[in-house]
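Shown here: the complex without one of its protein chains, the others still in place.
Labels run A, B and C following the written order; every chain starts at residue 1.
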């Protein structure tokens, strides 16, 4: 039942303070005065509490169970981060307060920037981008500004591997680049020769994820960087998979010029059903002047915003980014520290390889090399044999209380699962997952219809997505209409 | 799965601060040093989060749906109460802090006492009792102390109606009284003549709930009070059902000498799966000196505890009661105020009578008079007809997402439900409840086995309570044993 | 091991063995070791981190709500306790994008209801389930207008928030979209002559504020009647004001965007808030961002799913309607809970009280000889000349516990000594009188 169906004219859940101020009437022209009242719900406080409590119960979440959604790094979101981010000294401050009374917020941002520079191996950083894709756009705009600043106006192309996240080409396009797709090599990695073929003086930037979306580390990264730079282009790092290399190597060390990080992945800020995230962008020294406005600086122990950056790409949103998310990431880094972050990387990779080994006994691994934080497996054989598709297996996993891995991505593998366990999962959980997967494969062979019609035990069963998009119903249909 | 089964030697969820203090070894005799480590779980933080998140999901609660548990007043527990009770100025104060730095806590308790005196019509009050039954015991001890103080040593009896809550006789017994049961009259109320028969100079106190557990108001209460007092006994008010009379009448006005209130019922503090509650006890002036230690007083604008009460019944627990619960009740009273509390009483009674009317079309009402906040219905006819018992219907209600009413209580009605909707439920909810009840009755007639085997959709199905009590397994059986 | 990492030594060894290697090091055969330790401190225990963070938080001044007179896009309203309580449900917080709809009905239904509420408020037909903030929502609205109209000039009223204008320019420049500003009149509304003179064949859209950055309410009806039918009207609005102002959808808006922070979200030093984005049904396939739709499951039960995903990057890649993937869904939920709590009447009361408080403050300032810069009708914000050295005074009274009207001259140099004042339902007469003592 929707909350609109609970509504009753005259019921209420609010009670406002009295401000003891006289009524001033309205001085707007009549035609600007609201005619029909918005049909917001009229409900009691208990109605609301039950409605949202029962909605929440229909959600799967990291706090419920294993969530091996590849490329999303669904690690545990520590509660202390939530607790500290909810301190009034962080939540109840207005962005326009004078800096004299917000030094704590500025200090935290400044220190976070410094720490993220260290972790990524970059020289400067902006914390403003509000999501990974927002960071990518920022990065692409920096690449654009860089080339233009050199008077190099013909660099219109951005190269994106065919295994890249969809946001990479989309962000490059938004920054005005023409996107050129780079085919992956046989081993799932960049083919240096193929890359060379694409590089010319029209290429502005190569976007890479390393490890890539197959979970494979681009071994030739140093050479790739040299080649890209040799052709005058920039190398961009999509930080979605940074978790894998924590404590081992850094984008900056590999030769990347620009990098975005996903605080809601690597740095454990919660995903919030889709957001808010945060996608800080780090750059090498020569690109620092292009970072967006404002930048945060420290002058003789006073933290300040600097709006005076003539070559900056400009504003990319209002104010200073998703500050509350930054607080969580700051707490996380303080909690983990140098030693903890290293363990994160190690255990994330250990978990992925262990699970890869276990899963390889059930289905094929797309590229059976040592992987990093995730790997891609395909059930193509099973599909051919039984008609049971990756989607069916995913839905059946839901019946067993596990969130399905990412499916049908990257696009270069078919009937595939991209599986990222993260470091916060235990061996027990991975073993349990394997056991269930094995069981489902047996089900698929013995009784394919059982799997094809899954799920059975979820709050709703398989939903008709096709007709939902054909004739979208995107808001509640009030009966009176 | 229990948390013990998740445990792995060496796994941990803690990280303690360093205090930079040297190790002092231990100077206890060897035989007092712990031998075997307690088998507490060794788990990660995420293990714990998932374990308790998934346990909570198996609970029905007021925030989930309708909870018409008669006599328990399962009303909405406002979130602002929780929020304010969690202020560090309330939770993080030590009971032994000097009063100079706890004036806020003392003020709150003093004011709450005053407000509760006003609402109950009593002259003085203690906030120390930690539950309704603890309040009853306190009240009984006061009755005992009163009679002894007058040198009246032969009053050993406490009269308790057969419809009373089980805690009434138990508390009276704990205070050293011999319990005499009073049979209810034909109309479910006290029979004055019957009462007179029991009253003599050995009776110390009559315990009443008004409205009683049948939801009926004791119309003769003024006469009852006179009669009891005439015989030198005291009249005790079990405040479990106070919700019903808010804004209309007060125990003090009816002639009660001692009253306990249940803050976790009438004043909306949450039930917490069984507690903590709070059961303040109010008395008329002549009994004030017997109230437990300490009492809270105000002297020239300074709030203090007074431990110097020579005729007091003494300490009934450590410190000052369940302070955090008191904060919630204080917030609730401030929020509702005079006007709100009156509406609470009115709507609680309206809801009960409306539901009584609706339910009366499905099953018999035990005493079909105008009820107060609750009423008792019986399915005895159905049971005779189909074999389906009140218990079966209760379990079937669970399948429909509703918590069963109190059953098989009071003991004087058979196959009964004691139904208390409370004022925070809407007409829609009551209508829905009736509809479901009707449906279940139809099911019971058409397919009694269906109902007898309910529930089906709950986390576990009907549990074997009998053998659980016969051979109780009351702790986890560690395999190694 | 660390408390967030469950591995015991024994398990690590078992796992290495299963993989067929002998050490953690071997996991990295493909990865050069370029760093062994960061120049960071080692991890700290929770107690110590908590103490450090409290210390930092305490360096930020938390003003008592009634003493806050700053708005400019971020507003201090009262947020009922249930909003925080319910939005903090960790089954919302620790879920991600509802890729598996069957186990994400909580997310999906909540967002579906959010969309409905935003449509109701704005009078539009479709809403997406969130952008990052008002500024990026506007930028995306302009990009969408260009996708619809395929013309590359956009007019934007100068009275829009400077950050919104600048963000739009950042987004538009690489697309060769020309953004031209339109002046304001003395009363703070758009200058129709300037507007008319700038509209040409190549004009895709006009952007106006309702109310605008200065708090002034534009006459959308007149604007709509002035611009050619083909020029899309993009309205940047403030959602609380819509409880009393006519819905832009009724006055001819094609896209309505804005910042939704005012609807139950704490100020958060500017973020996260949420950008809302509503438009007409006919544009739905050109819309950026996530959209939730109603459908049925195989048993005929109503359920919700993400719709029109073919617009999105994971399918359409470089041809997607935008690059938005992570959005601000949790904030959309927060908006929905707040709007459920306030309902139409509560929200109207909030708007009305905010209006009255701002008008009381303006009246008293005028009585004291301070002049308002614009004489158009305003909602709950207005600009006034605050006198010489206002900035210094402002910092002074902030230390004293009052966050006064925001000095404008740092952002808008033309507004020397001017300040943008804001009131909401939490400013009492007493707190306003207290503020006035400083003037």
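Just so we're on the same page, a contact is a pair of C-beta atoms (placed from the backbone, for glycine too) under 8 Å apart; a residue touches a chain by one contact, two chains touch by 3 or more.
Just so we're clear, the structure is a prediction, and the values are computed from it rather than from any experiment.
Visitor: Touching the left-out chain: which of B:254, B:281, B:390 or B:437?
Guide: Spelled out, the listed residue whose C-beta touches the missing chain is B:254.
Visitor: Could you list which residues of subunit A touch the chain missing from the display?
Guide: 8-18, 43-47, 49, 53, 78-80, 82-83
Visitor: For subunit C, enumerate the residues touching the unshown chain of the complex.
Guide: Counting over the whole complex, subunit C touches the hidden chain at residues 46-47, 50-51, 64-65, 78, 80-81, 85, 90, 426.
The criterion applied here is as follows: only the chains that are shown with their structure count from here on.
Visitor: Could you put a whole-Å number on the gap between the CA centroids of subunit B and subunit C?
Guide: Their C-alpha centroids are separated by 46 Å.
Visitor: Report the inter-chain centroid distance for subunit A and subunit B in whole angstrom, where each centroid is the mean of the CA atoms.
Guide: 48
Visitor: Which residues does subunit B have that touch at least 2 chains other than itself?
Guide: Residues 8, 11, 44-47, 49, 53, 78-79 of subunit B each touch two or more of the other chains.
Visitor: Show the residues in subunit C shared as contacts by 2 or more other chains, in ascending order.
Guide: 1-2, 4-7, 11, 43, 46, 80, 82, 85-86, 90-91
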